[in-house]
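Only a single protein chain was left out; the remaining protein chains are all shown in position.
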Amino acid sequence: MGKELRTEFRSRELLTTTGVFILVVVVLFSFTFDPSSAESRRFAANLLWLAFLFAASLMLQPCFLREQNNDTLSALRLSVDDPFAIFAAKLAANTLFLLITELVMLPVFAILFNVPVLRVFGQLALVLFLGSLGISIAGTALSAISAQARMRELLLPVLLLPLLAPVLVASTVVTIGLLEPTPFVEWKGIGFLVTFDVVFLTALWLFGEYLLEE
Amino acid sequence: MTPKDFSPTGIRFENIDKRYGGLYALRRVSLEIDAGECAVLAGRNGSGKTTLLRIAARLVRPSSGVITFSGGRNDAPTSLPQIGFVAHATMVYDELTAGENLLLFARLLGIAEPAARAEKLLEDVGLADRKNSLVRTFSRGMRQRVAIARALLNEPAVLLLDEPATGLDPQGVSWLAETLRRMRDGGRTIVMSLHGESEISSLATRAVRLEAGSVISDTRSGGSLHSILTFAGA
Partner (left out) sequence: MKKNAVGGAIVLLLLGAAAYGALYVAPTERTMGTIQRIFYLHVSSAWTGLTAFFVCFVANLLYVWRRQPRWDWLGVSAAEVGLAFTTVVLVTGPIWAHPVWGMWWTWDARLTSTFVLWLLYVAYLVLRTLVEEPDRRALVSALFGIFAFIDVPLVFGSIRWWRTQHPQPVVMGGNGSGLDPTMWRVTLFFWLAMLALMTLLMRARYGMEAMRGDLEVVRREVEAA
(Lines give C-alpha, C1' and ligand atoms only; values in the text may rest on other atoms or scores of the structure.)
Protein backbone atom coordinates (compact mmCIF):
# COMPACT_ATOMS: atom_id res chain seq x y z
CA MET A 1 0.00 0.00 0.00
CA GLY A 2 2.71 2.42 0.79
CA LYS A 3 4.22 1.47 -2.52
CA GLU A 4 2.10 4.13 -4.10
CA LEU A 5 4.46 6.58 -2.49
CA ARG A 6 6.88 5.59 -5.13
CA THR A 7 4.85 7.29 -7.80
CA GLU A 8 4.31 10.28 -5.62
CA PHE A 9 8.00 10.68 -5.16
CA ARG A 10 8.42 11.18 -8.81
CA SER A 11 6.87 14.53 -8.34
CA ARG A 12 9.70 15.92 -6.26
CA GLU A 13 9.36 19.20 -8.07
CA LEU A 14 6.14 19.59 -6.26
CA LEU A 15 7.91 19.75 -2.93
CA THR A 16 10.26 22.55 -3.80
CA THR A 17 7.64 24.54 -5.63
CA THR A 18 5.27 24.27 -2.71
CA GLY A 19 7.99 25.39 -0.36
CA VAL A 20 8.79 28.41 -2.44
CA PHE A 21 5.13 29.27 -2.65
CA ILE A 22 4.75 29.29 1.10
CA LEU A 23 7.78 31.50 1.38
CA VAL A 24 6.40 33.95 -1.12
CA VAL A 25 3.06 34.11 0.64
CA VAL A 26 4.71 34.69 3.98
CA VAL A 27 6.86 37.49 2.63
CA LEU A 28 3.98 39.16 0.84
CA PHE A 29 1.77 38.98 3.88
CA SER A 30 4.47 40.60 5.92
CA PHE A 31 4.23 43.64 3.70
CA THR A 32 0.72 44.22 4.88
CA PHE A 33 1.66 44.83 8.48
CA ASP A 34 4.69 45.53 10.60
CA PRO A 35 6.25 42.16 11.31
CA SER A 36 8.59 43.38 13.96
CA SER A 37 6.10 44.74 16.41
CA ALA A 38 5.18 42.53 19.31
CA GLU A 39 1.53 42.62 18.42
CA SER A 40 2.10 41.33 14.95
CA ARG A 41 3.96 38.39 16.34
CA ARG A 42 0.56 37.16 17.27
CA PHE A 43 -0.34 37.08 13.63
CA ALA A 44 2.65 34.95 12.82
CA ALA A 45 0.76 31.75 13.59
CA ASN A 46 -2.28 32.82 11.59
CA LEU A 47 -0.10 33.73 8.71
CA LEU A 48 1.71 30.45 8.82
CA TRP A 49 -1.42 28.37 8.67
CA LEU A 50 -3.00 30.48 5.99
CA ALA A 51 0.09 30.05 3.89
CA PHE A 52 0.03 26.30 4.46
CA LEU A 53 -3.63 26.12 3.56
CA PHE A 54 -3.20 27.98 0.29
CA ALA A 55 -0.12 26.02 -0.58
CA ALA A 56 -1.91 22.77 0.13
CA SER A 57 -4.88 23.63 -2.03
CA LEU A 58 -2.46 24.07 -4.89
CA MET A 59 -0.36 21.08 -4.08
CA LEU A 60 -3.34 18.78 -3.97
CA GLN A 61 -4.47 19.63 -7.48
CA PRO A 62 -2.47 17.03 -9.38
CA CYS A 63 -3.33 14.30 -6.92
CA PHE A 64 -6.06 12.76 -9.00
CA LEU A 65 -5.61 14.82 -12.10
CA ARG A 66 -2.40 12.99 -12.75
CA GLU A 67 -4.27 9.71 -12.74
CA GLN A 68 -6.42 10.88 -15.61
CA ASN A 69 -3.38 11.12 -17.82
CA ASN A 70 -3.21 7.58 -19.06
CA ASP A 71 -6.16 6.39 -17.07
CA THR A 72 -3.80 5.05 -14.46
CA LEU A 73 -6.67 5.40 -12.04
CA SER A 74 -8.31 2.40 -13.68
CA ALA A 75 -5.08 0.49 -13.38
CA LEU A 76 -4.99 1.28 -9.67
CA ARG A 77 -8.58 0.28 -9.19
CA LEU A 78 -7.94 -2.99 -10.94
CA SER A 79 -4.84 -3.76 -8.93
CA VAL A 80 -6.16 -3.07 -5.49
CA ASP A 81 -8.97 -4.86 -3.70
CA ASP A 82 -9.97 -2.06 -1.38
CA PRO A 83 -10.46 1.36 -2.98
CA PHE A 84 -9.68 2.97 0.34
CA ALA A 85 -6.12 1.73 -0.03
CA ILE A 86 -5.68 4.07 -2.96
CA PHE A 87 -6.83 6.98 -0.85
CA ALA A 88 -4.79 5.89 2.11
CA ALA A 89 -1.64 5.79 0.04
CA LYS A 90 -2.31 9.16 -1.53
CA LEU A 91 -3.17 10.89 1.66
CA ALA A 92 -0.16 9.43 3.39
CA ALA A 93 2.01 10.82 0.62
CA ASN A 94 0.25 14.18 0.71
CA THR A 95 0.56 14.46 4.46
CA LEU A 96 4.21 13.61 4.28
CA PHE A 97 4.86 16.17 1.60
CA LEU A 98 2.99 18.88 3.45
CA LEU A 99 4.77 18.05 6.66
CA ILE A 100 8.20 18.11 5.08
CA THR A 101 7.49 21.46 3.47
CA GLU A 102 6.18 22.87 6.71
CA LEU A 103 9.10 21.66 8.77
CA VAL A 104 11.51 23.18 6.31
CA MET A 105 9.58 26.44 6.42
CA LEU A 106 9.53 26.54 10.17
CA PRO A 107 13.06 27.82 10.76
CA VAL A 108 12.66 30.40 8.02
CA PHE A 109 9.46 31.56 9.57
CA ALA A 110 11.00 31.61 13.04
CA ILE A 111 13.76 33.87 11.81
CA LEU A 112 11.52 36.22 9.88
CA PHE A 113 9.13 36.74 12.73
CA ASN A 114 11.40 36.30 15.69
CA VAL A 115 9.27 33.63 17.22
CA PRO A 116 10.67 31.06 19.58
CA VAL A 117 10.13 27.83 17.78
CA LEU A 118 12.79 25.54 19.09
CA ARG A 119 11.63 25.18 22.64
CA VAL A 120 8.18 24.01 21.58
CA PHE A 121 9.34 22.07 18.59
CA GLY A 122 7.84 18.78 19.69
CA GLN A 123 4.43 20.23 20.31
CA LEU A 124 4.59 22.27 17.13
CA ALA A 125 5.38 19.15 15.22
CA LEU A 126 2.28 17.57 16.68
CA VAL A 127 0.02 20.41 15.61
CA LEU A 128 1.62 20.50 12.20
CA PHE A 129 1.07 16.80 11.83
CA LEU A 130 -2.55 16.80 12.93
CA GLY A 131 -3.35 19.86 10.88
CA SER A 132 -1.62 18.58 7.80
CA LEU A 133 -3.36 15.26 8.19
CA GLY A 134 -6.71 17.01 8.25
CA ILE A 135 -5.81 19.07 5.23
CA SER A 136 -4.68 15.98 3.36
CA ILE A 137 -7.68 13.85 4.18
CA ALA A 138 -10.13 16.47 3.04
CA GLY A 139 -7.90 17.56 0.20
CA THR A 140 -7.36 14.10 -1.21
CA ALA A 141 -11.07 13.33 -1.09
CA LEU A 142 -12.03 16.61 -2.71
CA SER A 143 -9.30 16.30 -5.28
CA ALA A 144 -11.00 13.14 -6.46
CA ILE A 145 -14.23 15.09 -6.75
CA SER A 146 -12.87 18.16 -8.47
CA ALA A 147 -10.94 16.07 -10.98
CA GLN A 148 -14.29 15.13 -12.45
CA ALA A 149 -15.45 18.68 -12.97
CA ARG A 150 -14.61 21.60 -15.17
CA MET A 151 -12.51 24.49 -13.85
CA ARG A 152 -10.99 22.05 -11.47
CA GLU A 153 -8.07 24.25 -10.52
CA LEU A 154 -10.37 26.88 -9.15
CA LEU A 155 -12.89 24.43 -7.86
CA LEU A 156 -10.66 22.61 -5.45
CA PRO A 157 -9.95 25.65 -3.25
CA VAL A 158 -13.62 26.66 -3.42
CA LEU A 159 -14.62 23.27 -2.06
CA LEU A 160 -11.69 22.72 0.23
CA LEU A 161 -11.18 25.97 2.09
CA PRO A 162 -14.63 26.28 3.69
CA LEU A 163 -14.46 22.62 4.63
CA LEU A 164 -11.13 23.13 6.34
CA ALA A 165 -12.29 26.10 8.42
CA PRO A 166 -12.25 24.05 11.64
CA VAL A 167 -8.71 22.90 10.94
CA LEU A 168 -7.55 26.43 10.33
CA VAL A 169 -9.17 27.69 13.50
CA ALA A 170 -7.97 24.92 15.75
CA SER A 171 -4.44 24.75 14.37
CA THR A 172 -3.99 28.49 14.59
CA VAL A 173 -5.20 28.74 18.16
CA VAL A 174 -2.95 25.94 19.30
CA THR A 175 0.02 27.40 17.47
CA ILE A 176 -0.60 30.81 18.98
CA GLY A 177 -0.62 29.21 22.38
CA LEU A 178 2.67 27.50 21.70
CA LEU A 179 4.34 30.68 20.56
CA GLU A 180 3.37 32.72 23.55
CA PRO A 181 6.13 34.00 25.88
CA THR A 182 4.96 31.36 28.30
CA PRO A 183 3.95 28.61 25.95
CA PHE A 184 1.07 26.34 26.74
CA VAL A 185 -0.70 23.56 24.92
CA GLU A 186 -4.27 24.20 24.04
CA TRP A 187 -5.50 20.66 24.40
CA LYS A 188 -8.99 21.43 23.30
CA GLY A 189 -7.62 22.54 19.99
CA ILE A 190 -5.69 19.35 19.64
CA GLY A 191 -8.90 17.56 20.47
CA PHE A 192 -10.69 19.36 17.66
CA LEU A 193 -7.99 18.43 15.19
CA VAL A 194 -8.08 14.80 16.22
CA THR A 195 -11.85 14.77 15.94
CA PHE A 196 -11.75 16.33 12.51
CA ASP A 197 -9.16 13.84 11.35
CA VAL A 198 -11.04 10.85 12.67
CA VAL A 199 -14.40 11.99 11.34
CA PHE A 200 -13.16 12.68 7.85
CA LEU A 201 -10.98 9.64 7.68
CA THR A 202 -14.01 7.55 8.55
CA ALA A 203 -16.11 9.36 5.97
CA LEU A 204 -13.45 8.74 3.37
CA TRP A 205 -13.29 5.10 4.32
CA LEU A 206 -17.04 4.76 4.03
CA PHE A 207 -17.48 6.64 0.80
CA GLY A 208 -14.14 6.34 -0.91
CA GLU A 209 -15.17 3.79 -3.46
CA TYR A 210 -17.96 6.01 -4.71
CA LEU A 211 -15.52 8.84 -5.22
CA LEU A 212 -13.62 6.64 -7.64
CA GLU A 213 -16.60 5.38 -9.59
CA GLU A 214 -16.70 5.95 -13.28
CA MET B 1 2.12 -18.20 -18.56
CA THR B 2 1.26 -21.79 -17.97
CA PRO B 3 -2.34 -22.86 -17.61
CA LYS B 4 -1.77 -24.36 -14.20
CA ASP B 5 -1.55 -20.91 -12.64
CA PHE B 6 -5.19 -20.08 -13.14
CA SER B 7 -8.50 -21.83 -13.61
CA PRO B 8 -10.43 -21.38 -16.83
CA THR B 9 -13.25 -18.96 -16.38
CA GLY B 10 -16.30 -18.06 -18.39
CA ILE B 11 -18.26 -14.84 -18.29
CA ARG B 12 -21.99 -14.47 -18.25
CA PHE B 13 -23.79 -11.18 -18.77
CA GLU B 14 -27.43 -11.23 -17.76
CA ASN B 15 -29.71 -8.39 -18.82
CA ILE B 16 -27.06 -5.76 -18.47
CA ASP B 17 -28.29 -2.18 -18.72
CA LYS B 18 -26.09 0.84 -18.52
CA ARG B 19 -27.64 4.25 -18.50
CA TYR B 20 -25.89 7.57 -18.56
CA GLY B 21 -28.52 10.12 -17.71
CA GLY B 22 -31.31 9.21 -20.05
CA LEU B 23 -29.12 7.54 -22.62
CA TYR B 24 -28.66 3.79 -22.79
CA ALA B 25 -25.12 2.73 -23.52
CA LEU B 26 -26.16 -0.89 -23.10
CA ARG B 27 -29.64 -2.24 -23.28
CA ARG B 28 -30.61 -5.67 -21.97
CA VAL B 29 -27.41 -7.32 -23.06
CA SER B 30 -27.29 -11.00 -22.31
CA LEU B 31 -24.26 -12.91 -23.38
CA GLU B 32 -22.43 -15.98 -22.35
CA ILE B 33 -18.78 -16.53 -23.04
CA ASP B 34 -17.34 -19.92 -22.34
CA ALA B 35 -14.13 -20.59 -20.53
CA GLY B 36 -11.26 -20.55 -22.96
CA GLU B 37 -13.23 -18.88 -25.71
CA CYS B 38 -11.65 -16.14 -27.72
CA ALA B 39 -14.47 -13.73 -28.44
CA VAL B 40 -14.49 -10.61 -30.53
CA LEU B 41 -16.87 -7.74 -29.94
CA ALA B 42 -17.55 -5.92 -33.16
CA GLY B 43 -19.52 -2.79 -33.73
CA ARG B 44 -19.30 0.84 -34.59
CA ASN B 45 -18.03 3.48 -32.25
CA GLY B 46 -20.55 4.10 -29.55
CA SER B 47 -22.16 0.71 -29.89
CA GLY B 48 -21.32 -0.15 -26.34
CA LYS B 49 -18.26 -2.38 -26.74
CA THR B 50 -16.06 -0.36 -24.42
CA THR B 51 -18.77 -0.08 -21.81
CA LEU B 52 -19.36 -3.81 -21.84
CA LEU B 53 -15.67 -4.51 -21.44
CA ARG B 54 -15.35 -2.04 -18.61
CA ILE B 55 -18.30 -3.61 -16.87
CA ALA B 56 -16.66 -7.01 -17.22
CA ALA B 57 -13.50 -5.51 -15.75
CA ARG B 58 -15.62 -4.19 -12.89
CA LEU B 59 -14.57 -0.63 -13.51
CA VAL B 60 -18.12 0.37 -14.29
CA ARG B 61 -21.22 -0.68 -12.43
CA PRO B 62 -24.15 -1.72 -14.57
CA SER B 63 -27.36 0.21 -13.99
CA SER B 64 -29.07 -3.13 -13.77
CA GLY B 65 -28.33 -6.73 -14.56
CA VAL B 66 -25.83 -9.20 -13.28
CA ILE B 67 -22.45 -10.32 -14.46
CA THR B 68 -21.20 -13.69 -13.32
CA PHE B 69 -17.96 -15.50 -13.73
CA SER B 70 -18.21 -19.24 -13.87
CA GLY B 71 -17.77 -20.20 -10.31
CA GLY B 72 -19.66 -17.40 -8.63
CA ARG B 73 -21.31 -13.97 -8.69
CA ASN B 74 -19.43 -10.96 -9.84
CA ASP B 75 -19.58 -9.26 -6.51
CA ALA B 76 -18.41 -12.06 -4.28
CA PRO B 77 -14.73 -11.43 -3.69
CA THR B 78 -13.87 -15.03 -3.06
CA SER B 79 -14.85 -16.17 -6.49
CA LEU B 80 -13.49 -13.23 -8.43
CA PRO B 81 -11.16 -14.42 -11.12
CA GLN B 82 -8.01 -12.63 -12.03
CA ILE B 83 -8.74 -10.20 -14.79
CA GLY B 84 -6.35 -8.49 -17.13
CA PHE B 85 -7.56 -5.37 -18.85
CA VAL B 86 -5.98 -3.53 -21.71
CA ALA B 87 -7.70 -0.33 -22.66
CA HIS B 88 -7.33 2.44 -25.15
CA ALA B 89 -5.24 4.33 -22.65
CA THR B 90 -2.02 2.69 -21.59
CA MET B 91 -2.82 2.76 -17.90
CA VAL B 92 0.79 3.13 -16.92
CA TYR B 93 2.66 6.09 -15.53
CA ASP B 94 4.60 8.12 -18.06
CA GLU B 95 6.88 9.52 -15.38
CA LEU B 96 8.09 6.13 -14.28
CA THR B 97 10.25 3.63 -16.08
CA ALA B 98 8.83 0.47 -17.53
CA GLY B 99 10.43 -1.53 -14.77
CA GLU B 100 9.14 0.76 -12.04
CA ASN B 101 5.65 0.65 -13.44
CA LEU B 102 5.51 -3.12 -13.47
CA LEU B 103 7.11 -3.36 -10.07
CA LEU B 104 4.56 -0.93 -8.65
CA PHE B 105 1.59 -2.82 -9.98
CA ALA B 106 3.05 -6.16 -9.09
CA ARG B 107 3.39 -5.01 -5.51
CA LEU B 108 -0.09 -3.53 -5.43
CA LEU B 109 -1.46 -6.81 -6.70
CA GLY B 110 0.23 -8.58 -3.85
CA ILE B 111 2.26 -10.83 -6.07
CA ALA B 112 4.93 -12.85 -4.37
CA GLU B 113 8.39 -11.81 -5.54
CA PRO B 114 7.16 -8.84 -7.51
CA ALA B 115 10.53 -7.84 -8.86
CA ALA B 116 11.13 -11.21 -10.46
CA ARG B 117 7.69 -11.27 -11.99
CA ALA B 118 8.08 -7.78 -13.38
CA GLU B 119 11.38 -8.76 -14.95
CA LYS B 120 9.93 -11.86 -16.50
CA LEU B 121 7.03 -10.06 -18.02
CA LEU B 122 9.26 -7.38 -19.45
CA GLU B 123 11.24 -10.11 -21.07
CA ASP B 124 8.13 -11.78 -22.39
CA VAL B 125 6.98 -8.63 -24.11
CA GLY B 126 10.43 -7.96 -25.43
CA LEU B 127 11.20 -4.82 -23.44
CA ALA B 128 13.85 -6.17 -21.12
CA ASP B 129 16.43 -3.81 -22.55
CA ARG B 130 14.18 -0.80 -21.93
CA LYS B 131 13.53 -1.60 -18.33
CA ASN B 132 15.05 1.61 -17.07
CA SER B 133 13.63 3.95 -19.65
CA LEU B 134 10.77 6.27 -18.87
CA VAL B 135 7.53 5.21 -20.48
CA ARG B 136 7.23 8.75 -21.68
CA THR B 137 9.90 8.01 -24.22
CA PHE B 138 8.22 4.95 -25.65
CA SER B 139 6.53 4.62 -28.99
CA ARG B 140 2.90 3.61 -29.17
CA GLY B 141 3.82 0.02 -29.87
CA MET B 142 6.15 -0.15 -26.91
CA ARG B 143 3.58 1.41 -24.62
CA GLN B 144 1.09 -1.19 -25.72
CA ARG B 145 3.54 -3.86 -24.74
CA VAL B 146 3.96 -2.36 -21.30
CA ALA B 147 0.20 -2.18 -20.99
CA ILE B 148 -0.11 -5.83 -21.88
CA ALA B 149 2.68 -6.77 -19.51
CA ARG B 150 0.82 -4.97 -16.76
CA ALA B 151 -2.38 -6.78 -17.62
CA LEU B 152 -0.65 -10.13 -17.42
CA LEU B 153 1.04 -9.58 -14.10
CA ASN B 154 -1.47 -11.52 -12.08
CA GLU B 155 -1.85 -14.46 -14.45
CA PRO B 156 -5.34 -13.45 -15.46
CA ALA B 157 -7.85 -16.11 -16.31
CA VAL B 158 -9.77 -13.56 -18.31
CA LEU B 159 -8.16 -11.08 -20.65
CA LEU B 160 -10.17 -8.09 -21.78
CA LEU B 161 -8.84 -5.87 -24.51
CA ASP B 162 -10.38 -2.73 -25.94
CA GLU B 163 -9.22 -2.18 -29.49
CA PRO B 164 -5.72 -3.34 -28.69
CA ALA B 165 -4.37 -2.99 -32.21
CA THR B 166 -4.99 0.74 -32.54
CA GLY B 167 -1.89 2.63 -33.39
CA LEU B 168 0.26 -0.44 -33.80
CA ASP B 169 2.39 -0.87 -36.87
CA PRO B 170 2.18 -4.19 -38.77
CA GLN B 171 5.05 -5.56 -36.76
CA GLY B 172 3.30 -4.67 -33.55
CA VAL B 173 0.10 -6.24 -34.77
CA SER B 174 1.91 -9.46 -35.53
CA TRP B 175 3.49 -9.50 -32.15
CA LEU B 176 0.13 -8.90 -30.51
CA ALA B 177 -1.51 -11.65 -32.53
CA GLU B 178 1.23 -14.05 -31.57
CA THR B 179 0.96 -13.13 -27.89
CA LEU B 180 -2.80 -13.50 -27.89
CA ARG B 181 -2.54 -16.81 -29.66
CA ARG B 182 -0.33 -18.05 -26.88
CA MET B 183 -2.81 -16.79 -24.32
CA ARG B 184 -5.68 -18.44 -26.05
CA ASP B 185 -3.92 -21.72 -26.52
CA GLY B 186 -2.97 -21.59 -22.87
CA GLY B 187 -6.64 -21.69 -21.96
CA ARG B 188 -7.27 -18.07 -21.05
CA THR B 189 -10.60 -16.56 -21.91
CA ILE B 190 -10.21 -13.58 -24.17
CA VAL B 191 -12.74 -10.91 -25.01
CA MET B 192 -11.62 -8.12 -27.27
CA SER B 193 -13.24 -5.38 -29.22
CA LEU B 194 -12.03 -4.89 -32.73
CA HIS B 195 -12.74 -2.95 -35.88
CA GLY B 196 -12.95 -5.12 -38.92
CA GLU B 197 -10.87 -8.13 -39.87
CA SER B 198 -7.21 -8.51 -39.18
CA GLU B 199 -4.53 -10.91 -38.11
CA ILE B 200 -5.91 -10.59 -34.64
CA SER B 201 -9.52 -11.26 -35.42
CA SER B 202 -8.51 -14.51 -37.08
CA LEU B 203 -7.78 -15.85 -33.63
CA ALA B 204 -11.39 -15.58 -32.65
CA THR B 205 -13.54 -18.58 -31.91
CA ARG B 206 -16.59 -16.41 -31.38
CA ALA B 207 -17.85 -13.06 -32.54
CA VAL B 208 -20.64 -10.83 -31.33
CA ARG B 209 -21.87 -7.66 -32.90
CA LEU B 210 -23.23 -4.76 -30.90
CA GLU B 211 -25.27 -1.92 -32.25
CA ALA B 212 -26.63 0.93 -30.18
CA GLY B 213 -26.11 -1.02 -26.99
CA SER B 214 -27.73 -4.28 -28.07
CA VAL B 215 -26.46 -7.55 -29.45
CA ILE B 216 -27.58 -7.87 -33.04
CA SER B 217 -25.70 -10.90 -34.16
CA ASP B 218 -23.67 -13.68 -32.66
CA THR B 219 -21.69 -16.53 -34.21
CA ARG B 220 -23.29 -18.72 -31.59
CA SER B 221 -26.69 -18.07 -33.04
CA GLY B 222 -25.72 -18.58 -36.58
CA GLY B 223 -23.78 -15.61 -37.77
CA SER B 224 -20.53 -16.11 -39.58
CA LEU B 225 -17.33 -14.68 -38.24
CA HIS B 226 -16.64 -12.85 -41.40
CA SER B 227 -20.02 -11.25 -41.79
CA ILE B 228 -20.12 -10.12 -38.20
CA LEU B 229 -16.76 -8.52 -38.41
CA THR B 230 -17.38 -6.83 -41.70
CA PHE B 231 -21.01 -5.95 -41.25
CA ALA B 232 -21.98 -3.86 -44.20
CA GLY B 233 -24.84 -2.73 -42.02
CA ALA B 234 -28.37 -1.84 -42.91
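Observations, loosely collected:
Note that the chains take the letters A and B in the order they are written out, and that residue 1 is the start of every chain.
Keep this in mind: a residue touches a chain if its C-beta (ideal position, glycine included) is under 8 Å from a C-beta of that chain, and two chains touch if they have at least 3 such contacts.
Fair warning: this is a prediction, and the values are worked out from it, not measured in the lab.
Which of A:Ala89, A:Ala110 or A:Leu142 touches the hidden chain is settled by the complete complex: it is A:Leu142. Hidden from this view is one chain, which touches chain A at 138, 141-142, 145-146, 148-152, 155, 158-159, 161-163, 165-166, 169-170, 173, 188-189, 192, 195-196, 199-200, 203, 207, 210-211, 213.
Of the residues in chain B, those that touch the hidden partner chain are 19-24, 212.
One rule holds for everything that comes next: only the chains that are shown with their structure count from here on.
Centre-to-centre separation between chain A and chain B, using Cα means, comes to 39 Å. Within the complex formed with chain A, the residues of chain B that make contact are 54, 57-61, 77, 83, 85, 87-96, 100, 104-105, 107-109, 150.
Taken in their complex, chain A has these residues touching chain B: 1, 3-4, 6-7, 10-11, 69-72, 74-81, 213-214.
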